[in-house]
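Here the complex is missing one protein chain, while the rest keep their positions.
Going in written order, the chains are labelled A and B, and every chain counts its residues from 1.
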Amino acid sequence: MNAKSPNGSPERRSAISRRSALLLALSSSGALAEGFGGLGATAPGFAIPRPGTQLAFPRDHGAHPEFRTEWWYVTANLAGDDGAAYGVQWTLFRFAMQPNAARAGWDDRNVWMGHAAATSAAEHLFAQKFARGGIGQAGVEAAPFRAYLDDWVLETRDDSADAGIERLRVSAGDKNFAYALDLTAKGPIVLQGEGGYSRKSEAGQASYYYSQPFFTAEGSLSMNGRKIQVSGRAWMDREWSSQPLGPDQKGWDWFSLHLEGGAKLMLYRMRSVEAAPFLFGNWIDAEGATSPLAREGIAIEPLETIRIGDRAVPIRWRVKITGRGIDVETRPLNPRSWMGTDFAYWEGPIRFTGSHSGVGYLEMTGY
Amino acid sequence: MLRVEGLKKSYPTPQGRIPVLRGVDFTLAAGASLALTGESGSGKSTLLHLVGALDDADFGEIVLDGVALTRLSEHARAAVRREKIGVVFQQFNLIPSLTVGENLGFQARLAGRYDPAWQEELTARLGLATFAARYPEELSGGQQQRVAIGRALAVRPRLLLADEPTGNLDEATGDAVMALALDLVAATGCAFLMATHSERLAARLQRRVRLESGLLAAQ
Partner (left out) sequence: MRETVWTLAALISHWRRRPGNLATLVLGLAIATALWSGVQALNAQARNSYDAAANAISGGGARTLVAARGGLFDQELFVRLRRAGVTVSPVLEGAVRIGEKNVRIIGVEPVSLPRRSPIAHMRSRADVLEEFFTGPGRSFVARETLRRLDLAEGAQPRTERGEQLPPLAALAEAPPGAIIVDIGVAQRLLDRPGKLSRLVIADEETFDEARLKRVAGDALRLVAEDDSDLARLTESFHLNLTAFGFLAFLVGLFIVHAAYGLAFEQRLPTLRTLRALGVGPPHLVAAMACEIAVLTLLAGGAGVLGGHAIAQALLPDVAKSLESLYGAQISDRLTLDARWWLSGLAMAGAGATLAAASGLTKALRLPALSFARPMAWRGAHHRYLRRQAALAALALVAAAGAYGFGEGLASGFAIIGLALLAAALSLPIGLAGALALGERFARRPLARWFFADGRQEISGLSLALMALLIALATNIGVGGMVEGFRQTFERWLDARLVAEIYFEAATPADARDIEAWARTQPDIAAILPVWRAKTRIGGWPVDIVGMTPHETYTAHFPLIDAAPDAWTALHAQNAVLVSEQLARRLSLAIGETLDIPTTGQDLRARIVGVFPDYGNPKGQLRIDHEKLKRYFDDASGVHYSLRVDPAATARVIENMQQRFGGKIARIVDQADVKALSTDIFERTFAVTTALNTLTLIVSGVALFASLLTLSDMRRARIAPVWALGVTRRKLAALEMARVMAFAAGAAAFAIPLGLFMTWCLVAIVNVAAFGWRLPFHMFPAQWLAVFLIALGAAFFATLIPVARLARVSPTELLKVFSNER
């Protein structure tokens, strides 16, 4: 059906799908998020993304409480001063429980959820947090940019009053891990879809969506008491919407790859209960120009599956993009990058070799 | 069957120990009966209690069925009392809260030797059939003593001891009870040792000895 979509391209759907489906899956887990997301079939009272709307920065770095769901998502592939590879994840979700959620004090109807993780070849440490809006415990301010939940913070390092996301500091931690990284954008913000309007079906469902995949990262990481200086690359996603997804999706496999030479690749395989998996891809060149990939040219297949608890999770993949001459095999830094949060999923750093090489992040849900 | 040798027993009093038995010897075969006479306080009851394993001798030996009672533990002596000896007391010593029937069978049940046929025969021969459901206090003295004799014989003892069994009964009743007892002793073939101060009663047994100054004198 996406193939028939007149305006939307498949990769746009892939982008919105990844995060929205996460919320859907959260809700099906019966966890807290069901109440938060309230992702029913309709969303009366909430704002709807409109095509042609001009995104403006730094304004749109901030929260959009007239929309139902929103997130700030950072993943980083890092190398330590010990020569080992590491990965870091920092995520902040906002859910409006009912329209006009931004109110004073405890009357505010936003609930915030944070996920954080640090991964090495041997360890994968993670944590989650929840908070109510309105009282200053969690929130996002556009300029100077600051996103926070308790002591987990993603904020600008600049002093100016209109500082956006060019130079950020990100930190989070729990009892057995902590990290603090400085992120510096080496390229432009990438607007997804039609100038940031990301359509996902002919029914008109869409989101606002942009990314900053060109961050360099530098800072410190501690895991189980071991302190490491780290540096590498980071990728930030921003998306907000009010609309839900189809009910037959059972999970997805998502790749964000930093290629040598500075180009970026995002790939997505969505598994459906009834239909064959949908495949999407998006190519971002080193200057930030995006071009969608032809669906027929994408091939993603699992090569090896391991058991994590009572689930079978594929951890080695073969990725082929015929149009771009890409044929690589991905391996996880840590096969057990399992996020055992209220909604459990696999998310962790990967390496790939073959026609191209580099690092990236893989997210897999629904296993 | 029963052999008693050099039996001595004394009791402590404020005036010092008073010897009651000063070396008593006698034997009694199975099926034989022996009357023990003597005046009040001559030690008849003491001798009976010692033979009945109710009390400890100072010296001497009591052998019942080849078993030396004087060398047994408290526990073993209780077992001997239960299984081999029947005792008929002057005071009857029935259990007031049990019926006549229950009293009759009590020791036999205690010893694990309850025999309904023998119990029935005893009840009939003692003429107690109509009283079986009554309580001891509703019976006359003679009747109570018949229950006591029945209780002692229900266990089919090797030795029956009786201490002034007719002491609380009038002469006629006593004679009747005595006749019954001898009858039953003959029927069971046990040895019978009876203490009495009545020469008339003693004469009804096969042998009799007299206890004087703590020693036995044959008659």
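Some points to look at:
Note that a residue touches a chain if its C-beta (ideal position, glycine included) is under 8 Å from a C-beta of that chain, and two chains touch if they have at least 3 such contacts.
Because the structure is predicted, anything quoted here is derived from the model rather than measured.
Taking every chain of the complex into account, the absent chain touches A, B. Taking the complete complex into account, B:Q107 is the one of B:Q107, B:T123 or B:T196 that touches the chain left out. Only one of the listed residues, B:A30, B:A79, B:A186 or B:A203, touches the absent chain: B:A79. For chain A, the list of residues touching the undisplayed chain reads 27, 30-32, 34-36, 38, 97-98, 105-107, 109, 111, 130-132, 135-137, 148, 150-151, 173-175, 342. Hidden from this view is one chain, which touches chain B at 49, 54-55, 74-75, 78-83, 85, 87, 89, 91, 93-98, 102, 106-107, 109-112, 135, 137.
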